[in-house]
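Note that one protein chain is taken out, while the other chains of the complex remain in position.
So, chain A:
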Amino acid sequence: MNSSSRTLTIRSIFFLLPSWFLLLIFFIGPILLTFYFSFTNLALTGAQAQQMQFVGFDNFVTMFQDANFRISVVKTILFLLLSAIIGQQLLGFLLAFLMKEKNTTFRRIIGIIVIAGWVTPEIVVAFCWVAFLNDNGTLNAIIHALGMDGVTWLYTFPLISVCIANIWHGTAFSMLVFQASLDDVPKSIEEAAKMDGASKLQILFRLIVPIVKGSIVTNMILVTLQTLGVFTLIYAMTGGGPGTATQTLPIFMYNQAFVNYQLGYGTAISLVLLLIGVVASLFYIRSMKVQV
């Protein structure tokens, strides 16, 4: 390394220092603190709020023996599969695919409708859906008007209800990602395939999907991480109930930390949630054999 490039390196390190400093305080610090708290019995009230103790892996042992934790993992995976993978991802792709090569006005109208869901804040989405699915909500009003008996949607089909709300909220994101990548598929290749007698399905699965594989994986990772963190929507719609019907891991974590006052246990659950996100992302990358 010659002297001028060394000066440049030192200078750039110097300029980067403030951002490193900020990252350390506001990002790495809290993560390390969470990591530390998850090995303690820190509580929100009671003696342990003042004098927490290091309890080793106790929180994790308790967690894996807790039937409610297992239920929450199952609910989280179901919520993820139904609302993120099947719902947002597939629906988003389908919408983008159907809108491909349609005229601009058509694309714009559909686009605005779908994006309306995306720009609406999560808490507003929750209230809209509660207003729609409530016992005295719009859907039951329509059903009554047709002369039939209403259904207590949020209590009879709670998981499906929150999944639909999450799909409604998040599909636009997938659609936008896929729209951008589908536009990149060269028209000439598609036309060549058509000339060779490929059917529409063959073009889709053997040509377009392999080309946009990278976007699919990226989107899958983003949508998964977003959905794993969904709290407001479920909490406002069902509070994680009835019983444990919609108790996903974030809700379970909140309940342990702020309802049962066990902050240490709550942070341990959040670490597991983080781990699930990492494992799922690695799984997608491996299974689709793409480089990110």
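By definition in this document, contacts are C-beta pairs under 8 Å (C-beta built on N, C-alpha and C of every residue); 3 or more make two chains touch, one makes a residue touch a chain; residues count from 1.
One rule holds for everything that comes next: contacts and distances are computed from a predicted model.
Trainee: Out of "Phosphoribosylformylglycinamidine synthase subunit PurS", "NADH-quinone oxidoreductase subunit B", "Extracellular solute-binding protein" or "FMNH2-dependent monooxygenase", flag the one the UniProt entry gives for the chain missing from this complex.
Mentor: For the chain missing from the view, the UniProt record says "Extracellular solute-binding protein".
Trainee: Of the residues listed, A:Ala96, A:Leu154, A:Ile167 or A:Met220, which one is in contact with the missing chain?
Mentor: A:Leu154
Trainee: Of the residues listed, A:Thr34, A:Thr62, A:Gln226 or A:Ser281, which one is in contact with the missing chain?
Mentor: A:Thr62
Trainee: Extract the touching residues of chain A with respect to the undisplayed chain.
Mentor: 11, 15, 18, 43-47, 49-50, 62, 67-68, 135, 152, 154-155, 239-245, 255, 258-262
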